[in-house]
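Missing here: one protein chain of the complex. Every other protein chain is in place.
Residue numbering begins at 1 within each chain, and the chains themselves are lettered A and B in the order written.
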Amino acid sequence: MTTADVRISEADLADKPLLEIRDLAISFKTGSGEVQAVRNAHLTIMPGETVAIVGESGSGKSTTALAAIGLLPANGRVSGGQILLDGEDISHAPEKRMIELRGNTIGMVPQDPMSNLNPVWKIGYQVKETLRANGRPSGPADVAKVLAQAGLPDAERRAKQYPHEFSGGMRQRALIAIGLSCQPRLLIADEPTSALDVTVQRQILDHLETMTAELGTAVLLITHDLGLAAERADKVVVMYRGQVVEAGPSLELLQNPQHPYTQRLVASAPSLASRRIQVAKELGVESDELLAPGTTPRGAVVVEPTMTEDVLQIQNLKKVFKLRSGFGKSTDFTAVDDVSFSVKRGTTTAIVGESGSGKSTVAQMVLNLLQPTSGKIVFDGVDTSTLNNKEIFAFRRRVQPIFQDPYGSLDPMYNIFRTIEEPLRTHKIGDKASREKKVRELLDQVALPQSTMQRYPNELSGGQRQRVAIARALALDPEVIICDEAVSALDVLVQAQVLNLLAELQSRLGLTYLFITHDLAVVRQIADHVCVMEKGKLVETGSTDEVFDAPQRDYTKALLNAIPGARLMLPPEVA
Amino acid sequence: MKTNRVIEHFVAPVEETPLLATDSLKTDQAPLSLWADAWRKLRRRPLFIISAVMIALIIIVALFPGLFTQVAPNDNCQLANSDGAPAAGHPLGFTFQGCDVYSRIIHGTQASLMVGVFSVIFVLIIGVTLGALAGFYGGWIDSVIARLGDIFFALPLILGALVVSQLPFMRENRGVWTVVMVLVVLGWPQMARITRGAVIEVRNADFVTAARSLGVSRIGSLIRHVLPNALAPIIVLATMELGVFIVAEATLSFIGIGLPGSIMSWGNDIAAAKSSVRTNPAILLYPAMALSVTVLSFIMLGDALRDALDPKSRQR
Partner (left out) sequence: MIQYILRRLLQIIPVFIGTTLLVYFMVFALPGDPIRALFGDRPPSEAVIAQLRQQYNLDQPFWVQYGLFLKNLFTFNLGVDFTGQPIAASLGRIFPVTVMLAVEALIIQTVFGVTFGLIAGLRKGKIFDATVLVASLVVIAIPTFVLGFVLQLLIGVQLGWAKPTVGANADWGNLILPATVLGLVSFAYVLRLTRASVIENMNADYVRTATAKGLSRPRVVVTHILRNSMIPVITYLGASLGGLMGGAIVTESIFNVPGVGQKLFQAVIRSEGPTVVAIVSVLVLVFVIANLLVDLLYAWLDPRIRYEN
């Protein structure tokens, strides 16, 4: 990153912007009339420059980028302003002109590697048709070369495979290969790695950076992650509700955010300001103990959990799945392998791992939804595998889950009252009036208005649904809550809110959390203890500070290094 | 290090980009359940209104044919009137046997509708039960039900009906119930397949797991959470199948293995009219139109329901 000593060369002054967006307005036709999605958007990309647009979902960041390549959805249109490519306004260019430009002048790397490759064509064909459409040599050797450049090993053989034979990371490499195959001058990368594991994400972004630097390609990077944007881009543009609220050099924007929204974003970004919520949590504990905030050193609070007993003990837990491999044969797949750890009452233990690490399988077994192959789960001194049906029913009152997908965790047919009341009704607690009273209390606890009771899940936002899910989990006054990626699908600011809520509830109700997540930045904000899992095995465990400050294993180090923006130094008044 | 250009730091005026509270609840609309939302959408669809009115009318005709015609369908059939043109009190003319066409159409509604409605009810009972069990429990239950369905599926409707109708029992008791039996035996696998697919789509949803982990039993979560969410495609198929079964009954009657001639039905009237189709096509066309309009009403209703219940078209 360049900081204060910005040198201005003659050549740079002379060159013209590659892409210039001026006062762009985009609107969508919906059932209830025309809705403006983007207003007064402006940004400039110089040749070879990397510019990131940062914003939460619905901020208009993707819409702006799609307009630049003429790919707005059918109901969307540019209703004002200009998109200048080399000085040519392409905001209303005929489709023929856009086809000329796409591929060899403007390339695109899309978001989700799972859905962006056509499942019925071989990878090689999908590269080949790109080359051919842009008038480039498209023989098998050319295809293999393009794939190899994107870091795909054994490219010649890989070209003959179908997308479903590729892992997520490999698919994304194939998509990068396609996006850059015709050496475009501008690459639009729309959340190119948000669907991937952090370590893969880092490799792919590194590779993308090297390739675009070699080709001199300018990049328009769309992301929700401020840390990632700051780390990868020369310039960051922050969008909020369809408008650009702030734009400037990456580091300057982070260190000295001017607009209140940017300030809020910088303060909440888990990758940057991880300790902040941790402090907020301690403040909660302290204020309960009627201590003056900010006076107690951090260590003083951590003493408390060590005095309490283990509420959960996981001993040599193992889970083997039988995978059918055709003709009655089956192969064993060990999802969880000899995992042991314990959870102290009133604390938060995080299980961190990438996809396939077995962390969610552990959660399922702790919830008694899945039987372990071997090993024990001891809850409050009792081995949970020995429980009979009646005891399991009682056990369920004490251990409750919160799941990841805010759109899947609530029954769309049930209104919020019925959703939160269901556990009470199932366990035959109270009468109708007392249950309603309890639901109202629970809604208060999760900071939702009581009028939410009559609403249906589809009327709520993701964060609100997660709050309802928390209220449902709390209805039975449980002791342990298993949060399976409970905040992973939420926007940064909403995520911070929900994490705060969880921390506050913990200090108020003495809850124990088992927090399953792939996001180390979130771990730092909420957990007291960390268990790192890799391919079914527990590779490292310790207190959060130990693991973050002095990781022992290479895998943990790699995970920590992969947190976007982790290496950026922030001034103390922000962090 | 990537560039040495000067990058301007822009900040939008706060007045123009006011900051809203994060994640505030929208409270400007009344709460809407899925069904209320579907109903709101349906109300505005001409396809739905037309088909609903038609179906209501058809049901009234089937229940109270006497309201629509004073002429008894089978009495006073005089061969002198054979293939006769419309006359006073006989707006659609006479059949080959000299019976009143209009009256026969009105009185034939009941049999067609009964076959359709009862076939669908039984297909729903069998198909939804088996499909839901197969989809929800999976494993060997699924395999057995799937193979069973495949076996019946390999017997195309009309061919299967031909075989079943050869059974002495079926031949001796021909009537509404034997036709219903044929259609149910051959029609349930389709419903089971759709139900199975819809149940599989829902069964792994987090809200089902959540219900299980708060103590709801397996079967309880199937009934209270999975099935209600799998209902939309089932309702759509049932509505459409009502139409399809009415066509099937008419086709079977036309071939001669459906309703016996003693039961008045559109299929039988069309079959009876085929001998005089070149000389007097009208007596074939009128019952055919009644049949087609009825079927069309149900299929249009199903189509409108499909659009209204489509989860993809839900707000947000």
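Assume a residue touches a chain if its C-beta (ideal position, glycine included) is under 8 Å from a C-beta of that chain, and two chains touch if they have at least 3 such contacts.
Keep in mind the model is a prediction, meaning the values are calculated, not measured.
The undisplayed chain touches these shown chains across the complete complex, A, B. The chain omitted from view is touched by exactly one of A:Leu19, A:Ile178, A:Leu490 or A:Met533, namely A:Ile178. Only one residue in the set A:Val35, A:Ala133, A:Ala267 or A:Ile429 touches the chain that does not appear here, and it is A:Ala133. Listed residues A:Met108, A:Val143, A:Val266 or A:Leu460: the one in touch with the omitted chain is A:Met108.
When the full complex is taken into account, the listed residue touching the unshown chain is B:Leu155, out of B:Ala52, B:Leu155, B:Ile200 or B:Ile223. Residues of subunit A in touch with the missing chain: 69, 71, 73, 95, 99-104, 107-108, 110-112, 115-121, 129-130, 133-134, 162, 164-165, 175, 178-179, 182, 324-327.
Where subunit B meets the omitted chain, the residues involved are 147-148, 150-159, 162-169, 171, 243, 247, 250-251, 254-257, 270, 274, 277-278, 281, 284-285, 288, 291-293, 295-296, 299-300, 303.
Just so it is clear, only the chains that are shown with their structure count from here on.
Subunit A and subunit B have CA centres that are 43 Å apart. Of all residues in subunit A, only 1-2, 6-9, 12, 40, 46, 48-50, 213, 234-235, 240-241, 243-249, 252-253, 258-261, 264, 367-369, 393, 396-397, 399-401, 403-405, 408-413, 415, 422-423, 426-427, 448-449, 451-452, 454-456, 458-461, 463-464, 469, 472, 476, 493-494, 497 touch subunit B in the complex they form. Per the touch definition, subunit B reaches subunit A in the complex via residues 1-12, 14, 16-17, 19-20, 22-23, 25-27, 29, 31-34, 205-207, 209-216, 225, 228-229, 311, 314-316.
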